[in-house]
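Quick notes on the structure that follows.
Note that one protein chain is taken out, while the other chains of the complex remain in position.
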């Protein structure tokens, strides 16, 4: 009896989409306004889901307080109120698109989730744009 | 051509998370504030989804009015404005976690859905905590 | 590394659920208030999702601006502020249920999405009724 | 100690914005797509608020069940799944704009609310367009 | 230049609506399902707003972190995961209706807000029922 448990979290950050090895014109063509060299930013909404068996003793798949703290320590502390390009080493040479940020978050959380359980990350960059990564 | 049709519903209830066979200290350690012996409560938001073929005559997978009434009769009447631990027999010895409530709801609805169709239950305990059960 | 990228859009339209080859009584029994011959209407919320590999150069699965424009040109221009039964030829003999509209949208978008990528359409007819079609 | 109590409700309907005494060109200029002669439609979200003293016996300004039933009987039964221009006599010669619908709703409810209490109507035509009328 | 700043918070609790000095029949007639002697519960969403002059040095009407901590210390710690009737002394003899809870919250916060500033409390008992109190 597999159940998926999901927890919503939130962080906000600045970023810019561009490639250092492209000239300005190509960056503008591909990334448009998102290539603003002075950065822009978002309120990211994050949904982290863990799928696994219900523990028959507790009735939990995973204690939501533990998941909440894990997201706080691994993700919010690393990304909240940060400039992703400048302050998060993983994005020095990787474009901080929603897709790449979702993979970054998944990779940060995966070691902390039991191996028998599945992990899914949904990341809203805006209320109208969001991505889903399941590993 | 399988389509999933989904219907949102709502109920509110009181509950308490604890095990009768654990002492108070262990219950507090595992369930924290949710172990309040005087109970606390939630507005549960429920999404019930049925997946199957579109009926070529009606254009429906399942009549939403029928699904709405089914949720009303089987789930809302059983859980709305109730104390889950005290008034719902299935939770006398089973912890009313979101996980276990989603399984309870699925089991109550399954006999009323055509066998060829799949059933999925998403249950929001709070806007930030929710679970998904597909059987 | 497959990621699903999703884009929300919006259109509003009038429709009526009925079959020309059924008498009024049968239409009323099956479709109820939705069979009003003078039409009623909805604000449809649409989520279009494309799943595929992240492009290592851009960090995109699909450029959201391209997806936004595609939804605008193929779906919003065809359905927004329209009477679905009267003005959308596909619904002259097909009931414009949420199920059938989701299939219509999927079929309109599919040729414009790379073949290696998967397409999913979620259509909210009301905040409480919605459908999902994955082809 | 005045408190405002608010209740949300919902109806969906078809409508068309135009004036019979204007020619097509002027109607198109002023009302654009909303002048579609085949109608379009919306999911209207309605918030009805009543402001007054808390009754010291019950702790209510107004019983929400009474307000819910009042909205059902006076507004939802009159407007839900209707064509506003064709089926609601008040809009035969009055344009069913959100503004005019909010005044219509306020006038229908006002006689049923105690004279010492204030009435406010908020009507969402779409999630992005809404109006407020306080009499 | 008066600006209103608003902060959303959240708590969940159990409660029961009834009067000790009424018999069961009268309590049932007036309070219906809300009179369940075993309690039911809600996720309360709270919006606290403070209106005043913008401080020309900081650009703040009130530091949101200070308001957030104030709500945490005065309201969430007092009400979250509590049984309002049993564990909150103010509701021993006062019905914990949304109206009365909003007044309770306003009275708890008022001494901590500068006298020159206005205070407003909006309390959602469910997504469809909410109240507003301005003192």
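Structure notes:
A, B, C, D and E label the chains in the order they appear, each numbered from 1.
We adopt the following convention: contacts are C-beta pairs under 8 Å (C-beta built on N, C-alpha and C of every residue); 3 or more make two chains touch, one makes a residue touch a chain.
Every value quoted in this text rests on a predicted model; they were computed, and no experiment measured them.
In the full complex, the chain left out of view touches A, D, E. Within the full complex, the residue among E:8, E:72 or E:112 touching the omitted chain is E:8.
Here the missing chain is touched by one residue of A:12, A:73 or A:92, and it is A:12.
Touch with the hidden chain on the side of chain D covers residues 17, 19, 30-32, 94-100, 102-103, 127-134. Although one chain is hidden here, its contacts on chain A can still be listed: residues 10, 12-15, 33-34, 36, 38-43, 45, 80-83, 86-87, 126-127.
Where chain E meets the missing chain, the touching residues are 1-9, 49, 54, 57-61, 63-65.
Rule of thumb we're sticking to: only the chains that are shown with their structure count from here on.
The interface at A-C recurs elsewhere; of B-E, B-C or C-D, the pair that shares more than half of its residue-numbered contact pairs is B-C. Computed from the mean C-alpha positions, the centre of chain D lies at a distance of 28 Å from the centre of chain E. Note: centroid distance chain B to chain D, computed from Cα atoms, is 34 Å. Residues of chain C in contact with two or more other chains: 127.
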